[in-house]
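Here the complex is missing one protein chain, while the rest keep their positions.
On to subunit A.
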């Protein structure tokens, strides 16, 4: 273990740049994540409301189509 090369003395400017960019990245990541999740939550709310309306319409359509089919079948059977 005595044949290990000596540790490289990294220039303080490079160390400062690395660590400051790292912390900046963490802060930016957290901030952007919060901003995007808030936007997505708002969009999801609107989307859910629209989905409820759309589901009601589709159910209505299906009911009407089923009733029409039953009426036609009865007319055929008569």
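In the analysis below, a residue touches a chain if its C-beta (ideal position, glycine included) is under 8 Å from a C-beta of that chain, and two chains touch if they have at least 3 such contacts; residues count from 1.
Following the convention adopted for this analysis, contacts and distances are computed from a predicted model.
Trainee: Can you pick, from "Tubulin epsilon and delta complex 1", "GPI-anchor transamidase component GPAA1", "WD40 repeat" or "ATP synthase subunit g", the UniProt protein name of the chain not displayed?
Mentor: Spelling it out: the chain absent from the display is recorded in UniProt as "ATP synthase subunit g".
Trainee: Please identify, in ascending order, the residues of subunit A that touch the omitted chain?
Mentor: Residue positions of subunit A that touch the missing chain: 1, 4, 7-19, 21-33, 36-37, 39-40.
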